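The complex appears here minus one protein chain, its other protein chains still in place.
Naming follows writing order (A, B, C and D), and every chain is counted from residue 1.
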Amino acid sequence: MSELLQFLFSGVTIGAVYALVALGFTIIYNASDVVNFAQGEFVMLGGMITWFAHAAGLPLPLAALIAIAATACLGVAMNKLMIEPARGAPVVSLIIITIGASIFIEGAAQLVFDKQIHSFPAFSGDAPIRVGGATILPQSLWVTGGAIAVFVGLWLFFTRTLLGRAVLATSNNRLAAQLVGINTTFVMTLSFALSAAIGALAGVLATPITLTSYGVGIGFALKGFAGAMLGGMGNPKGALVGGFAIGMIEALTAGYLSSQYKDAAAFVVILAVLFFLPQGLFGRTSTDRV
Amino acid sequence: EIRLGASISATGPAAFLGDPEAKTLEMLVEALNAAGGINGEDVKLVMYDDGGDPNKARTFATRLVEDDEVVAIIGGTSTGTSMSILAIAEDAEIPFISLAGAIDIIDPVKPYTFKTPHTDRMACQKIFEDMKTQGYTKIGMISGTDGFGASMQAQCKSVAGDYGVEIVADETYDPKDADMTAQLTKIRNAPGVQAVLNPGFGQGPSIVTRNYKQLDIGLPFYQSHGVASDGFIQLAGAEAAEGVRLPGTALLVADLLAEDDVQKPVVTAYKAAFEAKTGTPVGTFGGYAHDAFLILTDAIARAGSSEPAAIRDAIEATSGLAGTTGVYTFSSTDHLGLDLSAFRMLEIRGGKWALVE
Amino acid sequence: MSDLLSIEGLGITFGGVRAVHDVSFRVRPGEIVSVIGPNGAGKTTLFNMISGVYRPGAGRVVLEGEDVTGMEPHLLARRGMSRTFQNLQIFPSMTALENAVTGYHLQERGPVLADLLGLPGARARARRAEAGARALLARVGLERAAERAAGNLSYGSLKRLEIARALALKPKVLLLDEPAAGCNAVETEEIDHLIAEVAASGVAILLVEHDMKMVMRISNHIVVLDHGEKIAEGDPATVSRNPAVIAAYLGVEEGQDHAHG
Amino acid sequence: MKMTPKTATLLVLAALIALTPFFFPSGYYYRVGALLFVNGIAVTGMVILTGYAGQISLGHAGFAGIGAYACALAPVHWGLHPALAVVLGAALSALLAFLVGRPILRLKGYYLGVATLGLGILVAMVLNNERQLTGGPDGMEVPELGLRAVLKGWGLTLSNGEFWYFFCGLVLLVGAWLALNLYASPTGRALRALHGSEVAARTVGIDVARLKLQAFVISAVYASVSGSLLALQNKFVTPDVAGFMHSIEMVTMAVLGGVGSVLGAIFGAGILTLLPQVLTVFAEYEQMVLGLVMVLVMIFLREGLLPSVLGKFRGKDE
Partner (left out) sequence: MLTVEGLRSRYGRIEVLHGIDLEVQSGEIVTVVGANGAGKTTLLRCLSGVQPVSSGTITFRGEALVPVPAYRRLARGLAQSPEGRQIFTNLTVEENLRLGAFLFADDRVEKDMDDAFRMFPVLKEKRNLAAGGLSGGQQQMLAMARALMGRPSCLLLDEPSMGLAPIIVAQIFEVVKGIRDLGVTTLLVEQNAFGALKIADRGYVMETGHITLSGAAEELIADPRIREAYLGI
């Protein structure tokens, strides 16, 4: 029993990280139908900048704030310099651009920072919390809390605000969005800023658990992408559920079946779910008629 | 001018190993030339970054041989890249000193291939030796699925029997994983387990060590030489790392070495130079590059020639050369040149390395 | 003459809403049957069910005596069914000519291996299809646009391109969903002639169109839908005088206009 | 007679393959050339799948992995001749593609992407984890193809580098020829049609599911052959060949060069093969420059390098 509980805690810890990364994908995707493969780099920057600022003597909260703000700026710059000039390009081209951006940011990070692995202290210490014979670290709760908070924020944004609707409108039909007076350029800028900030926040919260280095971006991007797709890309609920689901599957497979093939289990589940729900768990089915 | 080549994984998944290796080589070449080179000839180092990709490594090796016309090659941060370079070097009959662990690189012995690190097998032997002394016979093992971890896992499993050690739980993790409590819980629940071994490198072992503490497993905990650097203690946290044992090299305990230790001067000099130049602490892996360069330049100096064949012969004749990793003595049947004595069993106490003996 | 296509009690619902309910009628070779009705009456949905794009919730589609209900569109195409779309479905990155050539797919297709190896047979098939497509483009007045990317053509041109592509299948049954939308009165008349010609060659035509002049001119038979149900049926003159049709669809003034026109 | 694009493409390719060696100062250039051709083969398969049929795959390296390991395993474990192992690898890849293709190809866009990604990762994971068979992450050795010796017997003596250069070049030419045949053929046209509108394609009688599957299988064979050739020429193989990064590399090469055309995609393969070799002069800036080149090409030449440049050159509207 305590064994199962421990596996579940492990799943929560992993899943919360994935969910937080997956949530970062939603805004840019919702604004432009593009999966930004540089999202993982935002997570990396969140961790690395915080570490550097902290190592330079700044208090951790301030360092984290700086990291989030700086990454958001970088997101905006990426949009202005790379995405906007490519307006109207086919989606595959945009994907290649985001991959190129990811390689670029990674390359820059290893110069600006270094190639070592880093971490900073957990926010509320390392004393494990004991529940029913199993333990979980307080930082896991921070990440979980962060994921849920971001989810609630995004959910309110997309369902309750006109601006959120404008973001959806922009990806659905850019031309029409302009015709109803939506500044699509601004929407894109905003989306990149928000996505980057969420990514950096993920990095800040997760680093005490996962550690960070210039190259962790791709791994995060991949798992976050898988989580987001399992849940249904673009839907915050999907990102949250998808991320946690993958974490759980990995932990339970590692615990009960084979730790070698736990990633395989995650992908087998994704394939199985997509077989029955081609749009993921909560993805919107396209309603275009012929 | 003597042209030496190197293909190192300065980027990619093994960058934190390749990076200090590359920096070490650059530093040593600079120092050597400043001191007048080898027998008055300057050394030129042509170094490529293979990003850890064996395919790229092969191309760069070809380039070094065919285009840059080097007389010897250092490199192959990982086993995969080393195997690629090895094939080219053997074909071209150019001496090659690998920086990777796998025993396959020099076993069977190939005429032109040498290596500086201990083999994975030796690391396992060293660990089990210690376990045997402590009386542990049933252990759990958790290793990474990367090249290093997988190779250690296989070697340790194959030598465990020699030391009367039984592996009762055998788990793995992906190098990018964020939490290994599930695997560790399984190990803890394995009946009769007395100690746990985690061979791996990169961030994985740090996370495993923290999870180990989190679960309060309490059993003796062994790591491998893959994490033999100060960085590991920092990342895992001194508290979680307390009591961890691992086979390391003299480099980590430079100041604890006896005054008459033959390695003391080399180790202290390298440590001082490297830390002054890069501002980061030395680690075992940079030491491998240091030793490779040392062996090579020593051989060229002794050969008095920069003909590849002459260099090869001189390397094979190396005897009692003290490096940071150990004291090298090569022969026509031994292209590793180290024995178990080069490993020192270390333990982390109060956030610092301590010699176990 | 026997029925080519018979629709029997066809129905479907979307999220509880009955888009089409219990619609039946039949079409004979060479006949032009028009389906009219207010917006949202279920005309396009009916077409989608007949052509296999949607699987009907109820009823049967019988083609030449064979029950083809819910059959995949490409299998229906093999049995002689062809259609155009209300919402353009073209291949935008291909030229207009290539768009039309795809209509010959069933006639020109062969083993993949032959195509990969570029066997002479494969090339000859492709050439024949191309010649046919060129002739069809000329027939719909697009010969000058043949080499242009279809994505760059104007709306009206694309409507005609779809007709050409549908004709390339040499269908037995042709479903046209608002073929004259986006065309002016003169252009519409050209399409009229084309449809009449095709029907004269023995093809059964099912037509959805809001241009009443056109419908009245060329239909042999009219089926009127409203809220998914058939509310009237008959020859043009009868239908246009039907008060229910006038109220639901034509509007008083228009209805009279056409009845006398 | 006017030259068709197909003949033109093949002539250009053949001329490049035949003439470039005259400018080669060393065997290293043969090596890079051979790599370029190997990548070119994989990318030609992507042209059929992505360029013609509009289906993306983020897992094609999985098939390259099967092709590569077939050459490593079959001769060692079952005593098969390496040349037959290439065929076996291709057949296995085709079989796997055929089996998983139908369910996977029902998915669209990114969902297809994640499914293929999963497929590729599963293959890589098996190669990585089944250590007894595959040597695990450290890889395993691959036997000599032996064709060079045969040629020698016929009086044609080639160095190792030369042999692989011309051999891979030849295979690439054949691969390109097949793909170009396909383009204008009925099947090719049908593939491009379903790219534009699946519903319309179905209603003109195209069996969309089957056609997608055919494209998937064909492209899997291309990837597999490319993996085999890589393994045979390296005489060593690691699971990296099946890895995610290799999949991404294939897609990137194709899109960068212009996924709609065979020559374009091969051009892209050329760029991404040569770039790292050229960029070594930038040392630590290499990665940044690489990323930047990708971004800039896609911004300024969004149809891909070759088609955009040719388009500008001809001054013709598409």
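By definition in this document, a contact is a pair of C-beta atoms (placed from the backbone, for glycine too) under 8 Å apart; a residue touches a chain by one contact, two chains touch by 3 or more.
Nothing here was measured: the structure is a model prediction, and the numbers come from that model.
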Among A:Leu5, A:Leu168 or A:Val268, residue touching the chain not depicted: A:Leu168
For chain C, the residues touching the chain missing from this view: 14-15, 37-41, 43-45, 86-88, 152-157, 160, 178, 181-189, 210, 212, 248-251, 253-255
Residues of chain A (touch criterion as defined above) contacting the omitted chain: 162, 165-166, 168-169, 172-173, 175-184, 284, 286-289
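As a convention for this text, only the chains that are shown with their structure count from here on.
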Innermost chain, taking as reference the mean of every protein Cα atom displayed: D
Whole-Å gap separating chain A and chain D, where each centre is the average of the chain's CA atoms: 31
Chain A-chain C separation of Cα centroids, rounded to whole Å: 47
Chain A, residues touching no fewer than two other chains: 107, 110, 260, 263, 290
Multi-partner residues of chain D (each touching 2 or more other chains): 129, 199, 284, 286-287
Pairwise touch network: line, ring, star, complete, or other: other
Pairs of chains, among all present, that meet the touch criterion: A-B, A-C, A-D, B-D, C-D
Residues of chain D touching chain B in the complex: 25-29, 31-32, 35, 128-129, 131, 136-139, 141, 160-161, 230, 234-236, 238, 240-241, 276-277, 280, 283-284, 286-287
Chain D contact footprint on chain C (complex, rising order): 51-53, 72-74, 76-78, 81-83, 85, 89-94, 98-99, 101-106, 108-110, 112, 115-118, 122-123, 125-126, 129, 149, 165-166, 168-169
Sites on chain A touched by chain D in the complex: 35, 82, 85-86, 88-97, 99-108, 110-111, 218, 222, 225-226, 229-230, 233, 260-261, 263-264, 267-268, 270-271, 274-275, 278-280, 283, 290
